[in-house]
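In this view, the complex is presented without one of its protein chains, the others remaining in place.
The first chain written gets the first letter, and so on, giving A, B and C; residue counts start at 1 in each chain.
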Amino acid sequence: MTNEELLAVMEQERQAKGQLKYCVQVCSSTGCASSNSEAVAAALQQQVKEANLQETVQVKLVGCMGLCALGPLVEIERVQIQPGAPPDVLLYQSVTPADAPDIVAGLASGQPVRRLRLEMDDPFFTRQTKVVLAQAGRIDPERIEDYIAEGGYQALFKALAEMTPAEVIEEVSKSGLRGRGGGGYPTGLKWNTVAKVQSDQKYLICNADEGDPGAFMDRSILESDPHLVIEGMIIGAYAVGANKGYVYVRAEYPLAVKRMRQAIRQAERAGFLGQNICGADFSFNVEIRLGAGAFVCGEETALMASIEGRRGAPRPRPPYPAASGLWGKPTLINNVETFANVPGIILNGGDAYARVGTEKSKGTKIFALTGKVNHTGLIEVPMGVTLREVIYEIGGGIPDGRRFKAVQTGGPSGGCIPEQFLDTPVDYESLSALGSIMGSGGMIVIDDSSSMIDVAKYFMEFSKEESCGKCVPCRVGTAQMYDLLCKFSAGEATEFDLRLLEDLCDLVRNTSLCGLGQTAPNPVISTLKYFRDEYLAKIKKPEEVFGVAARANGRAPGQVEQTA
Amino acid sequence: MSPVPITTEPVKTFKINGQDVSARETESILQAARAHNIDIPTLCHLEGLSSTGACRLCMVEIKGSNKLFPACVTRVQEGIEVMTHSERLVKYRRMLMELIFSERNHVCAVCVVNGHCELQSTAQKLGMDHVRYPYLNPQLEVDASHERYAVDHNRCILCTRCVRVCDEIETAHTWDVMGRGIGSKVITDFNQPWGESETCTRCGKCVNVCPTGALFEKGKSVAEMAKQRQFLPYLVSRREAMIE
Amino acid sequence: MILDGRKPPLPSADKRWRLVDAAMRRNGYRPQGLIETLHAVQEAFGYVDDAALRFVSQSLQVPPSQVLGVTTFYHQFKMKPQGRHTCVICTGTACYIKGNDRALEHVQKTYGVSVGGTTPDKELSLVAARCVGACGLAPVVILDGVVVGKLVDEAVQARIREWLKT
Partner (left out) sequence: MSERNKPRFATLWLDGCSGCHMSFLDMDEWLLDLAGQVEVVYSPLVDTKAFPENVDITLIEGGVASHEDIEKLLKIRARTKTLIAFGDCAVTANVPAMRNPFGLEAVMKQVYLDSDAIQPQVPNLIVPQLLDRVVPVHRIVKVDVYIPGCPPSARTIKAVVGELLAGRQPDVMALTRFGA
């Protein structure tokens, strides 16, 4: 496709839309799809047909709108005659197929259906800043034309036609973008390192192995706006000189896999992938590789081992993937959300991007806000927003009249942050100063009905189960820590056990081979720090524990006879 | 006399525990330390096999960095200052040994390699006089189906030396690791009894590189099994000669 | 000898083996295609059995222990046939916080099936998922592929009872 052809597609789409009066958008992402949104779309389609409104009303399936808890969500957009006018939209919540007649009747009469209406002036909508998710929930993720109509692939043309690879990297560096997978490594720096290595073959990997329980940002992006990620990957490949790319995505995300496969085929057909992309002297292909249920494969060296068809066990670094990655070749690995930020940076410039956020953390971040909070769902906020704003304004506070206790960020590698730090700005440095991490963006709200020991135990069980087993501290240390936490949970721990637990946190953090082990103690460390009382309350004297344990575990020999 | 052989390869000079040392740039900190008679404990490492950095006993400190570095897989660098026995390292090593002992059922008193065991002697060297962590006491099998050898998983520390020697030296790749995490286990072929393995050449290399009594010759009783390793450097040098 | 370098015949006339073979062909019968091939086996047969492991090992020239090592590393690959119905209970953090541990315990106790196991009558398999990424609907269970969200305790138990009658 040439730039002219691209603009022609855009124009064509705009004209087609100009014929419409209403665009009815039904969420088809995993969340809403599981609440039967496809049937809702079909019923709406049927009603539109019966009312003979096909010419002016379009019903389409779109990606995630964010407020998953209230799905299926349906957005009614009144198409504006005036270009550039603010969008006129209306949102319906918890829609069932039975609501379709009323909704379509409402279109004809111009009267919204009150009982379904969701107020758009709620802070959930007004306090968000949608950059990466700007088109999610607005475009049909299964049509490349929808993406193009909203300016898609223009960044790619700009990069290829007007910029050298070095200039692309310069722009990304200027933006201050940092890895969104959790590490927060400066993206420009990483790209620069890979670009500098001389090699006949370089690889680019998009890490979509979103394994943190309680996180679904990447799934949502892949399901809602797959071309955004592909465009970011192509620009990255151009910048570092990679000719082959892989998207490593969890098999647990079937819809994301399907949409990504489809998008890759569309991009190939349009000439955005393949030989001499857009007429430039640059070739790049992308393949999908399915993960197979191993959290540790989110670690880059384990991920590469998995793509090579081996056990996903990490190896010591250096060498780093930038020098010796997939099959020993220089490799760029970035996470889904990182790539999704790239087209915007190229199109609007790094400086514009850097205007949002804090001094060291630029741009926006997507969070999966879940747990004991009223508005569970996906949100995008500028870096630097406070936890309180996220939980109480966007999230609408704690349900069922309960008290906030902690917010867990960063999944099994992160920590629990208590109430006194709710005014902390959300950025890489502030969260790690509190003993948690930004992580990939899971944010789980915990209320006073949960025991923090049980939360730590939950995460430790996860790390124990997901440890690859290669290095001693992670393999045995997580198993021992889990057993110790079980003793605390059951009220059978002694002071000696507390010392063992704290020693293990220190050992496992400092001696494990990869990030999984190095961060596995974090949930324990942070709960010990902020909720130590809960641990201390469970401690008993050895004579109590062993007296009780002896009676509970020890069986009189006679009992054996009875059961035998 | 310098322990560094005459070579065209660039040489790096640096410090270990305050002592000036030099090594070829492709050497690891561990190799350099051992060439200078500085002892760093290891269990998974065995000269002649690839290094995996799994047991973490050889972790050292490098001045200026808060991180610890596994000496077996960290290359020497010009001007670095390596510390091999700081208080922190000594403490960590002892804890790592405790974890290894707690993982499976190590009963030195009734072991075929009692007195010839690297796990046992390393524990002694590190001053580990007891294990503070509860023993996990898993129920594991002993496979004596092989005509010459047996494997006792109770004594396996998952160092993967058997896997590596079988793959890299014998090239049979009879051994590998199945499962993951605390449930990992070394297996032969499709996890069938070793004696039924269709790929095993009965060479016994795995038995001799095993640092514990997990792999042993049948017919050996308590403390009777000493491992013979002289074949390994010999085979490695034969291989290098053939490549050249 | 199991790895004599020759490409083995398909294990049986079952047409599904052709799908497996096609997956290997796509990767040029190279060892790096092992995980892709295992996905194909799992998809075609629902689980990976000894015959499949042997066939894949011979076809790709990957040592048997390595094939089994890779298969057992990844929890996606099942080594036993699954039941007529599969109940997946999400144990992700959001679902855990909202009480899915109770649903898991309920299914285990009521139907006598352990996590990763199948009832003796081959009716029900129970899987504990790490996180299905539908946290907004927590707690989530997946009944034969259908995501059911926001139901706790008696409500989810009733849904499971109903579903098992189908």
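Here, a contact is a pair of C-beta atoms (placed from the backbone, for glycine too) under 8 Å apart; a residue touches a chain by one contact, two chains touch by 3 or more.
These numbers come from a predicted model, not from an experiment.
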Where does the absent chain touch, in terms of which shown chains it meets? A, B
Of the residues B:Cys108, B:Ala150 or B:Val165, I need the one that contacts the missing chain. B:Cys108
Sort through B:Thr8, B:Asn37 or B:Gln139 and give me the one touching the missing partner chain. B:Gln139
For the full complex, which residue in B:Gln120, B:Thr160, B:Thr174 or B:Thr188 touches the chain that was left out? B:Gln120
Just the residue numbers, please: which parts of chain A touch the chain that's not shown? 542-543, 546-547, 550-551, 553-561, 563-564
Contacts of chain B with the absent chain, listed as residue ranges: 101, 105-111, 114-115, 120-121, 123-124, 127-132, 134-135, 137-140, 154
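One rule holds in what follows: only the chains that are shown with their structure count from here on.
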Which chain pair has the highest count of C-beta pairs that touch? A-C
Per the centroid of Cα atoms for each chain, what is the distance between chain A and chain B, given in Å? 39
State, to the nearest whole Å, the distance from the C-alpha centre of chain A to the C-alpha centre of chain C. 24
Please report how many Å separate the Cα centroid of chain B from that of chain C, as a whole number. 35
Interface hub residues of chain B, defined as touching at least two other chains: 177, 179-180
Which residue numbers or ranges of chain A touch two or more of the other chains? 294, 311, 466, 468
Residues of chain A touching chain B in their complex? 294, 311, 315-316, 464-473, 475-480, 483, 496, 500, 503-504, 507, 510-513
Complex contacts: residues of chain C adjacent to chain B: 1-3, 50, 53-54, 63-69, 72-73
Parts of chain A lying in touch with chain C, wherever the complex brings them together: 30-31, 33-35, 67-69, 71, 210-216, 219-220, 251-253, 289-295, 306-313, 368, 370-372, 376-378, 408, 411, 442, 444, 446, 450, 455, 458-459, 462, 466, 468
